[in-house]
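Every protein chain of the complex appears in place save one, which is left out.
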Amino acid sequence: MCAIVGVFGAKKASTVAYYALFSMQHRGQEATGISVSNGEKITIYKKRGMVNDVFSQETLNSLEGSCAVGHNRYSTAGSASAGDAQPVFAKYKLGEISVVHNGNLINKQEVRDELISNGAIFQTDMDTENIIHLIAKSQKKSLVNRIKDMLTKIEGAYCLAIQSRKKMFVIRDRFGIRPLSLGKLKDGGYMVSSETCAFNLSGATFVRDIKPGEMLTFEEGKEPKSEMVFDNIDFHPCAFEYIYFSRPDSIIDGTNVYQARLETGKRLAKETPADVDLVLPVPDSGVAAARGYAEALGVPFEMGIVRNHYVGRTFIEPTQSIRDIKVKMKLSPIQHLIEGKRVAIIDDSLVRGTTSKQIVRMLLEAGAKEVHMRIAAPEIKYPCRYGIDTPTEEELISSSHTVEEVREIIGATSLGFLSIEGLKESLGKERNYSLVSFDGKYFAGGSKNSPSCGDS
Amino acid sequence: MCAIVGVFGAKKASTVAYYALFSMQHRGQEATGISVSNGEKITIYKKRGMVNDVFSQETLNSLEGSCAVGHNRYSTAGSASAGDAQPVFAKYKLGEISVVHNGNLINKQEVRDELISNGAIFQTDMDTENIIHLIAKSQKKSLVNRIKDMLTKIEGAYCLAIQSRKKMFVIRDRFGIRPLSLGKLKDGGYMVSSETCAFNLSGATFVRDIKPGEMLTFEEGKEPKSEMVFDNIDFHPCAFEYIYFSRPDSIIDGTNVYQARLETGKRLAKETPADVDLVLPVPDSGVAAARGYAEALGVPFEMGIVRNHYVGRTFIEPTQSIRDIKVKMKLSPIQHLIEGKRVAIIDDSLVRGTTSKQIVRMLLEAGAKEVHMRIAAPEIKYPCRYGIDTPTEEELISSSHTVEEVREIIGATSLGFLSIEGLKESLGKERNYSLVSFDGKYFAGGSKNSPSCGDS
Amino acid sequence: MCAIVGVFGAKKASTVAYYALFSMQHRGQEATGISVSNGEKITIYKKRGMVNDVFSQETLNSLEGSCAVGHNRYSTAGSASAGDAQPVFAKYKLGEISVVHNGNLINKQEVRDELISNGAIFQTDMDTENIIHLIAKSQKKSLVNRIKDMLTKIEGAYCLAIQSRKKMFVIRDRFGIRPLSLGKLKDGGYMVSSETCAFNLSGATFVRDIKPGEMLTFEEGKEPKSEMVFDNIDFHPCAFEYIYFSRPDSIIDGTNVYQARLETGKRLAKETPADVDLVLPVPDSGVAAARGYAEALGVPFEMGIVRNHYVGRTFIEPTQSIRDIKVKMKLSPIQHLIEGKRVAIIDDSLVRGTTSKQIVRMLLEAGAKEVHMRIAAPEIKYPCRYGIDTPTEEELISSSHTVEEVREIIGATSLGFLSIEGLKESLGKERNYSLVSFDGKYFAGGSKNSPSCGDS
Partner (left out) sequence: MCAIVGVFGAKKASTVAYYALFSMQHRGQEATGISVSNGEKITIYKKRGMVNDVFSQETLNSLEGSCAVGHNRYSTAGSASAGDAQPVFAKYKLGEISVVHNGNLINKQEVRDELISNGAIFQTDMDTENIIHLIAKSQKKSLVNRIKDMLTKIEGAYCLAIQSRKKMFVIRDRFGIRPLSLGKLKDGGYMVSSETCAFNLSGATFVRDIKPGEMLTFEEGKEPKSEMVFDNIDFHPCAFEYIYFSRPDSIIDGTNVYQARLETGKRLAKETPADVDLVLPVPDSGVAAARGYAEALGVPFEMGIVRNHYVGRTFIEPTQSIRDIKVKMKLSPIQHLIEGKRVAIIDDSLVRGTTSKQIVRMLLEAGAKEVHMRIAAPEIKYPCRYGIDTPTEEELISSSHTVEEVREIIGATSLGFLSIEGLKESLGKERNYSLVSFDGKYFAGGSKNSPSCGDS
């Protein structure tokens, strides 16, 4: 996933960026960073860890300037290096530049190969380094033209914020796969962030979504200038942003996330109803869909599984074999509610099936007579390049098993998924959502190399 | 609050105690400790911090023995000292002893004064030290008789687990104010804990509640021996255990906590209904009551406020005056759901009024047309000695203000509390609940010195 | 070893104590603590770790008061518990008391047994708890008389500082085994510390040594009051304080430590000269003696072994078997100086022989033609109760081997020890030094239970 933020014209841009990154912590917990410009000089601070641990008041105070770009990095198995945190800063021909990037460049390797064959060096594996190199290598005179030049050379899903000493440029790719919104600060400055939930803690008000293919240029003393930098706009917002990436209070391209999830639950009830006494969510991800499901069926909804928020990193070997101990440390069923009942349990997705199996077993142990699992999304059959951690096709249980086979594996009384059609209708707008994980269809010509909802 | 656990006859008693304390982390986060006996020697480890941080696999491995007692200490403002962690260990005439204690001795000072005047020294402020001194000073020959002797000298609310090298004694006071339950381990041993939610991670099954005034003695090769050690039993379970202390999946004296909260919500709907479009809980504390309230009124319930679980200890000064920033870092309303709606917001209690005021303001800022606050408990008018942190009478807003005055202060459209009668009926059994915070009536003769639902 | 400090009548007594403990870090690195009294209340802070890590400016600021007592605890294998740090604080009949103690009570167990049989409880293994109990149990009316009462009941080597809310009492045992000195602060207050090197950083000036059997009482507005609290004074200062416990700049009972070591080196040269080209010390412990040895022989002295001060706690397994890697990480010989030379290497003591063997081998590997080891102390043949870590008789190589046997084991060309007589003369005063480690003779009647240079 990852999150980006850009701030321009604020008194203490680093603090505005901090609060935005704090609000988007759910999009990435591995590393975080902010760079600021005071018009003369770019200063950067980035580190592995959570926003609250990485930044202290002292650090933020040392990041002086009215323009900031920031980033939260999603935890990926492969990358242990602090060097892989963003923003990426560099000195180049026109001065200093700092870039944050949320997305996945599908022609990354080709671009690297060409740059390298021309003498470039790469110090990290991040797409962001490609972007800076392309800007630095461009023959154009101005930064804005170099950025446009660079944009003709990268393909994929991306949102970018690019900071020079004096300006900030923000770009959303022509497919609009990842969300990006513009907000206005109380004191006249602006902020741009991956999710609208990032606006609240700085008292910013939502202005509008950045359009697919749009570039905004921020410059002192001027209103943000909008330009469409692509002519072949082909809007394909990622359905997973609604299904589970984004925070329920965010509004993405006009649709509130909680509302979208509620609708998936309602639609799920129509498509695959269950004759149950009680509807339970898997907390917290399944709450809104379960609410919709229960409401549509007219069956009581209860928060019948308690989530323990104290779970840490240590794992202590239990004394005797307690099955599913890790799930049980995190989730506890309320036996009193469940005993002797036929329950529906709602989750937002089913990937490998391991957790679902443990949850079903836990509910049966708690005395449920029947456990009907419902997933508020279609079967995930195809890997989509969200990042290094994305399961391979072999790991995706639905890629090689029928619904009935999966049901048997997880031990549920019944199992139902939302249809692709149902998902599209729940998201509420006539749009070509990026659905490649479900239907395997890449939208830009069907090629496997077409951009999908990937991520860096 | 605090939590205690006792384990007897387990293969690795320290691990069983660890999982129990982990499950009861909500009862105390300041410090934790476990002592074990292997029949020859008591070993203890205690430290400030959360269960998961204090204990490593290595530490637990070093705590060898089949009997363990453990404790979670509630965070109280006054005590910074690691010495105030429990268990408290001592060598005394009959050997070694280790004690954990959840409760509040109301004659603590008198007992201390007398012990001190006889030459005793006190190294901490904990009640637990009183208990050990009384055992050590008793003229009785056996530990069991010394414990009984000690029990005649302390007054108040308490649950105790006392460990010698060979035995374990567990006592619940004659008023039964704090909960205490007995569970059976799969492999034949036993565990006793403040809440039943502590049984699950070790696969223990609930046997029964310890009775008010009961002492259980655990000895190798024998079944636990039960004795009633008081003849004047006067059962007064603490209503706050149901209102907010305990975890929703626990069953206390036969009543499930989630169910009890659900009932308070339903009853609240009868007593103080609101003409609203939507019912929201303050997460997570108000969820069950809000569910009941919504169901009884037939109004939609939504998780309309998102709780951010990443909130840490650092606080960063915002750039401009953002009102209620700390509450907003923790709670975010879903504007989409709330805008233009008349909402009821349900919480489990209203103490100082500060947070309620901020939540009301937050909902109004999110566009709510009306905000009807409902509290699933009666007005808290009297301080009850829960511990050092208990607000004084001056701090309790309901102690000096009428409901209407409080409503005005917090800015709600309307405000309603559950009646005392309503609370009692919701808790579902004919019992003399300890309700001193609401009615100011101390149950053992009306004296201010009577035991109440206090805590150490 | 351990170190104690007492401060009275200072503006910020905690800071004075801090600097004293910092200067006496060499006497104990396991734990440290300070308690202060402001006349109304005693506040204490203690923790495992080094002085510089345990105390921050903030912590010291929170320790307000003009009287302080502090302690450094020597690292001993057995004790992992933070509870074993000093000062020990207690409330007792006359109020509050805080005690620090450097020494070893030889009748500790008898005293404990008696106290316990009268109902006392012990929470730690520290002698200090005995002392507080004896004070608390005394039937005397005033603290001073209770202290005197307590002194009649303990036997052993000790220096004590006892703090009440208003006064401070400092006592050195009647044998004077451990050092204790009085200093005067610039602003009129006083400090007492184990070593005189503790005076410098607070600008205190040395007044005099506390006499064996003397008690000093500090009270506001009065000069310190001296009393001899024993009539059977029998002065036996510990020879090891000069040999290696104390810092070279300290002056103990009138003898400077560096000078004493210089004298042992000179005497050693007379008793066991070596026909060598070069004299080297084992740094830093053997430096002064090596200087004396070289001077007396008229042979060049060089710092021919470099000590690496960066050695930390981690140990990395070397790639191939490097003999003596741990010693080599700490000590590096300067091959250029040593190659082809006959060298004398001087150390302050030889306990197990392991390190000496490694040093000899290292010098031979560096090309030394002959390695003559000289020890500026007699053979250690008997364990003396310095603390839990003291080697047993079996571990003391000289207890079961002749000098020639030891020489062969460590591989030296020759080996020589200082004679007991030589040691006594080097220390420069006509005194009955405590020499039990060398001659096995306990001074108070020859009993094994007689006090020796023990330590808590």
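Just so it is clear, A, B and C label the chains in written order, and each chain counts residues from 1 on its own.
Note that in this section contacts are C-beta pairs under 8 Å (C-beta built on N, C-alpha and C of every residue); 3 or more make two chains touch, one makes a residue touch a chain.
Every value quoted in this text rests on a predicted model; they were computed, and no experiment measured them.
Enquirer: By the document's own contact criterion, which visible chains does the hidden chain reach in the full complex?
Expert: A, C
Enquirer: Using the document's definition of touch, tell me which of C:Gly103, C:Pro333 or C:Gly416 contacts the absent chain.
Expert: C:Pro333
Enquirer: Just one of C:Ile251, C:Ala269, C:Leu350 or C:Cys384 touches the chain that is missing; which is it?
Expert: C:Ile251
Enquirer: Pick from A:Phe8, A:Phe22, A:Tyr74 or A:Phe89: which residue touches the chain that isn't shown?
Expert: Within the whole complex, the residue contacting the unshown chain is A:Phe89.
Enquirer: Considering the whole complex, which of C:Gln259, C:Thr354, C:Ser399 or C:Ser414 touches the chain not shown?
Expert: C:Gln259
Enquirer: In the complete complex, which positions of chain C touch the hidden chain?
Expert: Within chain C, the residues touching the omitted chain are 10-12, 15-16, 18-19, 22-23, 25-26, 50-53, 55-57, 60, 186-187, 197, 200-203, 247-249, 251, 256, 258-259, 262, 287-288, 291, 295, 300-304, 306, 308-314, 316-320, 322, 325, 328-329, 332-337.
Enquirer: Considering the entire assembly, which residues of chain A contact the chain that has been omitted?
Expert: 44, 47, 81-83, 88-93, 97, 112, 116-117, 119-123, 132-133, 136-138
Here is the rule we use: only the chains that are shown with their structure count from here on.
Enquirer: For this assembly, give the contact graph shape among line, ring, star, complete and other.
Expert: Contact map by chain: line.
Enquirer: Of all the chains shown, whose C-alpha centre falls nearest the centre of every protein C-alpha atom combined?
Expert: That would be B.
Enquirer: Quick one: compare the interface residues of chain B with those of chain C and tell me same or different, with half as the dividing line.
Expert: Counting which numbers both chains contribute, over half are shared, so the two copies meet through the same residues.
Enquirer: Determine, using the mean of C-alpha atoms as each chain's centre, which chain is farthest from chain A.
Expert: Result for the farthest chain: C.
Enquirer: Max contacts between which two chains?
Expert: Looking at every pair of chains, the most contacts join A-B.
Enquirer: Cα centroid separation between chain A and chain C, in whole Å?
Expert: 61
Enquirer: Can you list the residues of chain B that touch 2 or more other chains?
Expert: Within chain B, no residue contacts more than one other chain.
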